[in-house]
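Pasting a structure below so you can have a look.
The complex appears here without one of its protein chains, the remainder shown in place.
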Amino acid sequence: MEMNIQKIGFVGLGKMGYPIAKNILNAGFELRVYNRSPEKMSSLLSAGAIEAASPREAAEGSDAVITCLMDDQTELECTLGADGLLAGLTSGAIHIGTATISPNCAATLAELHKNNGSHYVAAPLFGRPDAAAAGKLLTYVAGDEDVIKACKNLFEAYSGSHIYMGDNPKIVNSIKLTMNFILVSLIELFSQAYTFAEKSGIEPEFTQELIMTVLHHPVLKEYTTRLRMQDFEPAAFELIAGHKDVELMLQASSDVRAPLIFASAIREKFLSALARGMAEKDWSAIYEISRLNAGLP
Amino acid sequence: MEMNIQKIGFVGLGKMGYPIAKNILNAGFELRVYNRSPEKMSSLLSAGAIEAASPREAAEGSDAVITCLMDDQTELECTLGADGLLAGLTSGAIHIGTATISPNCAATLAELHKNNGSHYVAAPLFGRPDAAAAGKLLTYVAGDEDVIKACKNLFEAYSGSHIYMGDNPKIVNSIKLTMNFILVSLIELFSQAYTFAEKSGIEPEFTQELIMTVLHHPVLKEYTTRLRMQDFEPAAFELIAGHKDVELMLQASSDVRAPLIFASAIREKFLSALARGMAEKDWSAIYEISRLNAGLP
Amino acid sequence: MEMNIQKIGFVGLGKMGYPIAKNILNAGFELRVYNRSPEKMSSLLSAGAIEAASPREAAEGSDAVITCLMDDQTELECTLGADGLLAGLTSGAIHIGTATISPNCAATLAELHKNNGSHYVAAPLFGRPDAAAAGKLLTYVAGDEDVIKACKNLFEAYSGSHIYMGDNPKIVNSIKLTMNFILVSLIELFSQAYTFAEKSGIEPEFTQELIMTVLHHPVLKEYTTRLRMQDFEPAAFELIAGHKDVELMLQASSDVRAPLIFASAIREKFLSALARGMAEKDWSAIYEISRLNAGLP
Partner (left out) sequence: MEMNIQKIGFVGLGKMGYPIAKNILNAGFELRVYNRSPEKMSSLLSAGAIEAASPREAAEGSDAVITCLMDDQTELECTLGADGLLAGLTSGAIHIGTATISPNCAATLAELHKNNGSHYVAAPLFGRPDAAAAGKLLTYVAGDEDVIKACKNLFEAYSGSHIYMGDNPKIVNSIKLTMNFILVSLIELFSQAYTFAEKSGIEPEFTQELIMTVLHHPVLKEYTTRLRMQDFEPAAFELIAGHKDVELMLQASSDVRAPLIFASAIREKFLSALARGMAEKDWSAIYEISRLNAGLP
């Protein structure tokens, strides 16, 4: 397959979309833009972009169209219907979806494009508006390998790096959700830690140091490896002792009147592990309860 | 106050206690040891330690007694009663408690010693048995500053570093619990992330990389600062968009049949924040819900 | 408005739909049926029903069409498109939706019908297949009052009773979800109670008696009234004492190794209430925490 990806359609000039579109234009691609609120297009038009009146128009004549939208619903609405992308894309053209959408929606989009003779490339963005402006995003991409190779210059125009993850478009959206899950869980963890510490009389500056120390501690590499290998014996710290510590946290949280909802949830995991006879395994063996409750062996 | 801390009592030769006692003996201190199971004392006795038949005997004639026990109850039992530490300690002598105990229990011990004319130093250990053997523990200490200064050589004999945290013995136990809370929450977070990722078709090796990438990402320093400063405007990522992402995680967790209990708990925080009109703040403003629920302003 | 509701379309012959359709046919209405798996129609056709090849055909010529489907998606698919209900319904005709769908989906359907010149009546079913067969269902209905009055005989043909709840179709779906929420929460509560009791050495027969005793105890009427009136002073049982009891439950659950996830969640509510200075209010004042977290005054 020999594709020359030069004419780009672009839909969605929000906080992420605008700087990306600009970088693409700056890199010398021909750019056709559509945005629901037209005023956001003006500076790009002044800089040489072509105005499109609908997603369909942005797709017409383009080698690839990038969508940078909000969610499943807006992605589907932009793709389907008389004014949608599918109606405009020529056979063999490409739709690159950058939004954080559900893995199932990504699969649906891939199927729609397959039936249409076009290609869907899942390419959710890792990074925030400032990284987008600086061209320092990270992108995991999934879809047809040749198609993705053909888009190399395009990806390089707006994403600092892009990594190919196979042809299943669900995977990269699952990766994105896993990453956001880790991130938001950390934020909530910080919230609980700061709150408990403050009510225990610890200065926030010290708590921040404590958090950063734990996050960068080499023991975390060790724990992630133990979990990956499901290697819980011999114990570095026994589950029965870990349970005692969790009960101490909860008792202290009662004493200072600061809810610790993660500790409560974790307590249940420890009890479940103890009920199954895992007292002498490493405390990280609470992972086995998560696995069992997900039907994993 | 001029104290020469040379004669040390030691109670509790478990996985942590044994290597610590050995390091103290090796550093040239005179060591009087007691352990409930006497056989664990034998190699220390061969190396020059003196056998004590009770915590009281370990305390008699000692400048300082270190306890390295399991929990609140064993700590109190070892301290009180006819054969307890208090019955043996001379006026002005010191009890250094290294166990992870409740802040309230630490306060009780400090009060008991005050009434007894002796000193309590709270000094919970940060590190595991291998760090103890290598003398690379970290110790946060609280209690009378002069007393702690007098113990400098002793701390250096068994702990790589020790940091003075003021005179309130509760604080260092609260710090220890905060740190363990962060650590165990991370283990549970890894458990959920691995489980969700595996059921989504992501290889564990990749998930581990993803976890380590997030943990070392500079954005975490930024988030811990935002929380510390309670600085949620302007948003880097809006709370309303964060809520959408959490709902996507939960939807995906339903689709792959993998419970994500932290995401469920976090969802409630987002809803509560949205119900209070915080949609346009940074998503890290869910911290405010933790604060409100702990009665903080 | 004078409507004679006699010709009925029916879509969805599942466990609930089949006995309802049969009761309607038995009551003398003219019945046009459609089901995705045609074999389920046969006995109704033998009994005089007319076969429809699509939802549209079931709607054509009908005064009212009843849908008895699975979820939002099937309800929308059955309504929209070339073969959907809307394409077949004549102006002024009625769509009665009996499925448990989201309140938002009900609002969407009402809007679609309004634009189409037809009427949507939300009428989720309360009861299970045996109640449907016996004509003893309960139906809360919402929509245009005159339209609903005109359907009186139809409702009586398949539902033991029906109660008019105003013209907002969302409300009755919210009621249905509230009711199911209460029911499923009770089932989970029973699960936890049986598990904790069994591990504490209590016979299941006795636990069942205990559960039924509490459920029928007059104090529950009192508590639901206190909550409704937000009347928490003077306390019948103080919040601080309730907190103590919840901690006892959790301690006992630790001792017998039986997770009590509701008690953990409730503990956080008590802590939050205590943190806000509510120690001396009645323990049912934990309701105020739910209200605050939902942005209610």
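Some observations on this one:
The chains carry the letters A, B and C, assigned in the order they are written, with residues numbered from 1 in each.
Basically, a residue touches a chain if its C-beta (ideal position, glycine included) is under 8 Å from a C-beta of that chain, and two chains touch if they have at least 3 such contacts.
Quantities reported herein were computed from a predicted structural model and do not represent experimental measurements.
Just so you know, the chain we are not showing touches A, B, C across the whole complex. If you put the hidden chain back, the residue from C:V11, C:V33, C:C78 or C:I101 that touches it is C:I101.
The omitted chain makes contact with just one of the residues C:I20, C:A110, C:I266 or C:A279: C:I266. In the full complex, chain A contacts the hidden chain through residues 268, 271-272, 275-277, 289, 292-295.
As for the chain not pictured, it touches chain C at residues 70-71, 100-104, 128-129, 168, 170-171, 173-175, 177-202, 204-208, 210-212, 214-216, 219-221, 223-225, 227-228, 236-237, 241-242, 244-246, 248-249, 251-252, 255, 257-263, 265-266, 269, 283-284, 286-287, 289-291, 293-296.
Take chain B: the residues that touch the chain left off the picture are 243, 247, 250, 253-254, 257-261, 264-265, 267-268, 271-272, 274-275.
Basically, only the chains that are shown with their structure count from here on.
Taken as a contact graph, the chains are fully connected, with every chain touching every other chain. With centres computed from CA atoms alone, A is the chain lying nearest the middle of all the protein shown. One inter-chain figure worth recording: chain A and chain C are separated by 35 Å, centre to centre, where each centre is the mean of the chain's CA atoms. Computed centre separation for the pair chain B/chain C is 48 angstrom, with centres defined by C-alpha atoms. Computed from the mean C-alpha positions, the centre of chain A lies at a distance of 33 Å from the centre of chain B. In chain B, the positions touching at least two other chains are 289, 293-295.
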